[in-house]
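Note that one protein chain of the assembly has been removed; the remaining protein chains are unaltered in position.
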Amino acid sequence: MKILLTGFDPFGGESINPSYEAIKKITNHHPSVEVITKELPTIFKKAIEVLDDTLASVKPDVVVCTGQAGGRFDISLERIGINLIDAKIPDNDGDQPIDEKIFADGKEAYFSTIPIKAIVKRMRENGIPASVSNTAGTFVCNCILYGAMYLIDKKYPDIRGGFVHVPFLPEQVIDKVNMPSMSLETITQAFEVMIETIATTDQDIKEIGGTIS
Amino acid sequence: MKILLTGFDPFGGESINPSYEAIKKITNHHPSVEVITKELPTIFKKAIEVLDDTLASVKPDVVVCTGQAGGRFDISLERIGINLIDAKIPDNDGDQPIDEKIFADGKEAYFSTIPIKAIVKRMRENGIPASVSNTAGTFVCNCILYGAMYLIDKKYPDIRGGFVHVPFLPEQVIDKVNMPSMSLETITQAFEVMIETIATTDQDIKEIGGTIS
Amino acid sequence: MKILLTGFDPFGGESINPSYEAIKKITNHHPSVEVITKELPTIFKKAIEVLDDTLASVKPDVVVCTGQAGGRFDISLERIGINLIDAKIPDNDGDQPIDEKIFADGKEAYFSTIPIKAIVKRMRENGIPASVSNTAGTFVCNCILYGAMYLIDKKYPDIRGGFVHVPFLPEQVIDKVNMPSMSLETITQAFEVMIETIATTDQDIKEIGGTIS
Partner (left out) sequence: MKILLTGFDPFGGESINPSYEAIKKITNHHPSVEVITKELPTIFKKAIEVLDDTLASVKPDVVVCTGQAGGRFDISLERIGINLIDAKIPDNDGDQPIDEKIFADGKEAYFSTIPIKAIVKRMRENGIPASVSNTAGTFVCNCILYGAMYLIDKKYPDIRGGFVHVPFLPEQVIDKVNMPSMSLETITQAFEVMIETIATTDQDIKEIGGTIS
């Protein structure tokens, strides 16, 4: 099995992005999996273009994009990407679209097709805080989740895809107040657990994992 | 203009639901609007059935469903409902579906069609904390938002629809720790501002209102 | 019984201070209580000077100072004031002492002598979120609590004293993210309940109200 993992470059005034930092450190993954990593720019259109090119050249079985979610307390397995850009801040190219569709011919939303409940369960069994999230926001992270699933829907129907949000690193919250963080080692381990779960799970499990609101 | 407002009955161990309490108190609304209110049961299937019947009999121009979002800090204008039930707790009929579709023939998601950005702006101008939310959860609130937009899509194409989440009332957080609340008066005023905004807004405005994650 | 209530003027970039706003609105208080109100400047030294002058002229039986605690979720009955100024921001006179004593000849700390547990209990019975707090911070609020109890200890041994922190008003959190608030009506009612409790309580009650950390 070939898994493509993407992470983003730093944005929003940060000098580091934990998503790509953790991906680079992955070593201890499932023996039957080949892991390919790729850094994506935090730029709406270009991120999708680079992802499309990478999917075409790598031809993975699974693609999992990852990104930084400052303010989150745990590893968040995103359930759905929506056809919307509503940029709170400019992307790394200075572009700040408001209430625009990502693809005019795309569905309203696409659900992730990696086994998010099984991954959350396995992460927790390994002592790593994790949960299912029902929004990836409206910035570049949602854009790449939606974009990945759109590309899969249109061009790569055999690929499974998903997105994972990770908290700030401890060093990123030093000058912030009451901001949760997670160590790079824990995030990296979470990704290793995710790879193993994807490699060994045919169908997602039914576990309680929703939210009231 | 005829606006149908729905609220839910209490659930999750609460003895009151601020959504319907506030709807009942609305008095000071825009003179050109006729407001019809309806309490819905916090039951997945039945809530949609009651809503469908009410839409058929009331024939409103606009339907806004409202619900309690314990833990939220402000009035949340929901942007999208998704085709998923993942019940963290049983509904008021003891039913707790996990990872099921709401309608097999429905889209992945439907976007709200009320002017959420304009409403948020007007609420803030009136001193009421408000924001756009990109997830209504996976419980009955999301179910009725999705259900309303599904019904509109299939049967009532001329109706505009949306959903608003409101925080706990102060009396509901007395035995909870660090839980935000909002007074019934403020929530009621928020609804009155919303009605006025819907009555006077043809097309939503473009204002920054997204989230990074 | 004569109760002196003080509130502060706005500080920290705010245009309003809910503490003094609420005090001004108190009308429905216990018939046997005479309520005198006074606005204090958010200035370390001057606040204590004005308080001292007011205590001398008013000769109250009880003094309760109140202040704004942005970020708090409920009405906080402060338990203790400490002999320390560690100003995170300048006061309204531009003064920003760091790690200085308030009074060189004062105790390390003084405990409040109003019935904080009874007040919390009564507020909750009236549907108002309230709790005991074990820190009033290290800015002007702690300074006036400590100062009041110091003055009582040194000059006015028959006066009982305390301090109450109140959350932001809704209108103050409109441009803040995930910031709790409380309506002016609820804060005012809380003060009225406090006055009644002080007027009718000889000795504080023993109720669980501590914190683990």
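For the reader, a short list of remarks on this structure follows.
When the chains are written out, they are named A, B and C in that same order, and each has its own residue count from 1.
Definition applied: a contact is a pair of C-beta atoms (placed from the backbone, for glycine too) under 8 Å apart; a residue touches a chain by one contact, two chains touch by 3 or more.
Note that the structure is a prediction, hence the values are computed from the model and not measured.
Within the complete assembly, C:T135 is the residue of C:N92, C:T113 or C:T135 that touches the hidden chain.
When the missing chain is restored to the complex, the residue among C:L5, C:L55 or C:A69 that touches it is C:A69. Counting the whole complex, the residues of subunit A in touch with the unshown chain are 73-74, 124, 127-130, 170-171, 173-175, 178-183, 185-186.
Residues 12, 67-72, 79-80, 82, 84-89, 96, 98-99, 107-111, 117, 132, 134-139, 141, 165, 204, 206-213 are the ones on subunit C that touch the missing chain.
As a convention for this text, only the chains that are shown with their structure count from here on.
Separation between the centroids of subunit B and subunit C, computed from CA atoms only, is 38 Å. Note on chain placement: the centre of subunit A and the centre of subunit C lie 47 Å apart, centres being C-alpha means.
In subunit C, no residue touches two or more other chains.
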